[in-house]
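What you see is the complex with one protein chain gone and the rest in place.
Labels for the chains are A and B, by order of writing; each one numbers its residues from 1.
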Amino acid sequence: MKSSEPRKFIQLLPHPVLTMVLWIIWLLLNNTLAPGHIVLGFILAVIIPLLTTSFWPEKIILSNPWVIFKFFWVVIWDILIANMVVAKLILGPSRRLKPGFVLIDLEIQHPLGISILANTISLTPGTVSCDVSPDRKQLKVHALHLENEMDTIHEIKQRYETPLIKVFQSC
Amino acid sequence: MLTMALEIAFLMVGLALLFNFYRLIKGPSLPDRILALDTIYINSIAILILFGIYQQSALYFEAALLIAVMGFVGTVALSKYLLRGDIME
Partner (left out) sequence: MLENILAILILVGAFFTLVGSIGLIKLPDFYMRLHGPTKATTMGVGSILIASAIYFSQKESGVSAHEVLITLFLFITAPISAHLMAKAALHIQTHQSEQTQKK
């Protein structure tokens, strides 16, 4: 009897992270913290994941919240730096730029992890992710200015891939 | 102070929009034109938000949000069209 109760709770909230995100988005959209909207937002945030549960086949469990937090701030800081760097590269003489493609061998396997890695690469210093190989083993990245290929690959692997592997190793 | 900053910002974002239109008209390839359209919608969000501050009205927020959503869907649809030759499967 006791063991069935947590399962019922999980069935009522199949995706707790999605519920939280929907609740926050509802309150932000209405730009209010009025009690009525908090209740209505909560009801919608419970009902919508239940109705759309067949669209979310895999469960996402966020482990290592501290790693996620640190990763978030590293990315924000890198975006700020990236903008300065890219602005300087754009305003400088474009003849001197050495663009190029880089292939990164992926160690991370979780599909969501790969897509977050690709998004992070696109948002940070002078690199845009272009294509994933069909077997999800390699990521093709275009760099605006490629000084040293090995350095770029090493930096991406060390700064972004390592924390993401830690986050997604449990699922 | 704020009004002056806003007027300078209008000028800069307006100039940016003109550059985008140049790329949209000239753009040698189709991806260039899609990129120009993508940049145009992001820049028009910027100019709309600036106008909202200028007019001291929060009404323009909803319009900016709608442009963001629709612009993203438009860019994805156009890129998918180039990739597959049709949008829906």
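One rule holds in what follows: a contact is a pair of C-beta atoms (placed from the backbone, for glycine too) under 8 Å apart; a residue touches a chain by one contact, two chains touch by 3 or more.
Every value quoted in this text rests on a predicted model; they were computed, and no experiment measured them.
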**OP:** Based on the whole complex, identify which of A:Val67, A:Leu112 or A:Cys130 touches the chain you can't see.
**Re:** A:Cys130
**OP:** Write down which of A:Thr53, A:Ser94 or A:Gln109 is the residue touching the left-out chain.
**Re:** A:Ser94
Original post:
When the complex is taken as a whole, what residues of subunit A touch the one chain not shown?
Top reply: 25, 28-31, 79-80, 82-83, 86-87, 89-91, 94-95, 97-102, 118-123, 126, 128-131, 140, 142, 144, 146
**OP:** Quickly run down the residues of subunit B that touch the omitted chain.
**Re:** 1-2, 4-6, 8-9, 12-13, 15-17, 19-20, 22-23, 28-32, 34-36, 38-39, 42-43, 45-46, 49-50, 52-53, 56, 58, 61, 64-65, 68-69, 72, 75-76, 79-80, 82-83
